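Quick one: the structure is below, questions incoming.
As you look at this complex, bear in mind that one protein chain is not there, while each of the others sits in place.
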Amino acid sequence: MEILLGEGELAGEPVLRIRDLRVGTADGDIVRGVDLEIARGQVVGLVGESGCGKTTLGLAIAGLLGASRRVLDGSIAFEGETIVDAGMDRTQPLRGGRIGFVPQDPFGALDPLRHVGPQLARPLRLHRGMSEEAALDRISELLVAVRMGDPRAILRKYPHELSGGQLQRAVIASALSTEPTLLIADEPTSALDVIVQAQVLQTFLELVREVGAAVILVTHDIGVVAETTTRLATMYAGKIVESGPTRDLLTTPRHPYLGALLASLPRLDEERERLFAIPGRPPQLPGLLWPCAFAPRCPFATRICTEQQPEADPQEEHGYACHHPLDETARAKVRA
Amino acid sequence: MSRYIVRRLLLALVTLWALATLGFLLVEAIPGDPARQLAGPTASLETVEAIRHAYGFDRPAWDRYVSTLERYGHFDLGYSFSRSENARSVIARDVGHTLTLTLFAFVGELLIGIPLAVLVTSRKGRLADGSLVAAAGATTAIPTFLVGLLLLYVFAFRLGWFPLGGTTEGWRSYVLPVLTTAIPYGLVLARILRTSMLDELEKPYVQFALARGERMGRIRWRNVLPNSLVPLFSLLALDFAGLFASVAVVEIVFSIPGVGSDLFAAIRRLDTSLIIGVALVAGLVVVTVNLLADLAVIAIDPRVRRTTLG
Partner (left out) sequence: MSGEPPGAGAALTIPETPPAPEGAPATRERDPPRVGLRIGLIMLAVIAVCSIAAPLVAPKDPNTESVAGLGPDGGPQGPSLMWPLGTDAKGRDVASRLIYGGRVTFGASALAIAFATLIGLAIGLLAASSEGSAGNVLMRVTDIGLAIPGLLLAAAIASVLGSGVTSLVVALVAVFWAPLARVTYGQAVVIKERPFVEAARSLGAGRIRILVLEITPHVLPILLAYAALSVGWAALFESSLGFLGLGVQEPTSSIGAMLGSGLAYYRLHPGLIIFPALYLGLFVTATTLIGEGLRKPRRRVATEQRPVSRLEVVGR
């Protein structure tokens, strides 16, 4: 796997600081205490299986949780100011302007009864006060910049008249048109064919770099993460279990979960008779969990894993929450 | 586009033809002497014979059928003995009242149903939801004319705000009859629309619109409502037809001279020309409204446009 280091990773005040965030329903927690910091220009991947809470986390940041889920504890601060905590949600004025959002399914994301153009131009109109014409012009420019032909024609069409890839690229352009400081991308390529994915990712990266936005890229696809992110966090059962620079995590994973995920990727350079899959299933959230939620599926689990919750060391750049982090021998065993 | 319209018009014609045929068969099926039936019990023997000849009852059935269809084609609906004039002129005179009532009732239904549905689906409106279901259930558990009688009793008889019937007081005469049908239909529409909207609100485009910075209120009216209404168009067309029938009964309660009261008077006297005449007009209205509803869906939903017209 090629790991591309992101250019333009700027230091400074964190754009986003999440402290101890808990999100859930009346039945229980889904996000069970998450700490995360994102600096300017960083592209951070958030990886996990379905149901691990990564999407809920992304939605919570954008203030899009909906009626059934609420922030129960903790806080989210954007550019130094708290925008979300258990008592309040001040994300509305930021949404579309300084915080952008790219959805998973571009077709579902647009009103099927209206043309694509006006919908994509809304952020510019709402947050930059542009007229409809000017906004459409600007979006067209962006589409041209990412080599989508005849942008005006595209904007005049209805959502179902465009292909998935075209639509998603246009949606990405729209999300970045207001030059947001933070962009949350919720599985932006999961609904697309693999071939189209590459195109869309390229568009994504180009625009992100041009705007200099910080990005949270939520995905279950390690391949995507390897190509696009500079930092990576893996989530399991509502908690971040490992985080750090992407290259470090992918070459020397410390948490058995990531180790197992990587071992399950089919490789062309190895001979194997059976594909490896992690035994068992991820726990359903909300639900009852062991202190280390991964313990039932972990080959290295011992008694302590059922009694004490592992915590990551905040000082380490490559942090992991595990009582039995992987070393070389373990990694080899996992790979065998 | 035109191919589709042509097909639908053909269907409409076929429906009307079926109605006419049904009417013919029913006249044939009435026991007794059809000429006497048409002439009425008090007509003289000569009149009866004249009618027998004019309507071809002295000819084979097929001939009669063809000439009947011909007559209908020329909008000649026959002679109404109970009103002593052509059925056509009776209907032409009275259909205006009925259509006015139906149209206003339809508008009323929308004005009641849509805002209620929007209200009930908003966050603050959750309490009203239960009352809506109860109210809709209550008003549809009793027949329409009872609703009318109730309104009449309270607002006209007791409070005297509106006239007791007739069309003499201009717009005030129409208020109670319109409300009689608009309220039950409106409440039911609110329930169905509410369900449709709740489904739509779960859809991702709502979330994405919020993500762009839109406010929920605007999304509800501009995006959710139109999308929720589209699947209901054929239902609304049926509603219109239902309203038309309900209005007919309401006309009797409020003594409004529309084709509804004409129809029921005709039924009592077995005035078949008038009965069939009104039936055909009613069928025409229903068919037209269905066609309009289908066209409306095509006009509004671009996805349907593509599948239907290619």
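Labels A and B are assigned to the chains in the order they are written; within every chain, residues are numbered from 1.
In the analysis below, contacts are C-beta pairs under 8 Å (C-beta built on N, C-alpha and C of every residue); 3 or more make two chains touch, one makes a residue touch a chain.
Treat the numbers as computed from the prediction; the structure is a model and nothing was measured.
When you scan B:Leu77, B:Leu263 or B:Val297 for touch with the missing chain, the hit is B:Leu263.
When the missing chain is restored to the complex, the residue among B:Thr47, B:Ser122 or B:Thr140 that touches it is B:Thr140. Remark: the residues of chain A touching the chain excluded from display are 27, 260, 263, 276, 279-281, 283, 287-290, 295-296, 299-303, 305-306, 330, 333-336.
Chain B residues in contact with the hidden partner, per the touch definition given at the top, are 11, 14-15, 18-19, 22-23, 26, 29-31, 137-138, 140-146, 149, 153, 157, 238, 241, 244-245, 248-249, 252, 263-264, 267-268, 270, 275, 278-279, 282-283, 286-287, 290.
By definition in this document, only the chains that are shown with their structure count from here on.
If you average the Cα atoms of chain A and of chain B, the two centres end up 54 Å apart. Per the touch definition, chain A reaches chain B in the complex via residues 59, 62-64, 66-67, 92-97, 100-101, 103-105, 108-114, 119, 122-123, 126-127, 158, 160-161, 174. Across the interface of their complex, chain A is touched by residues 123, 203-205, 207-215, 223, 226-227, 230, 300-303, 306 of chain B.
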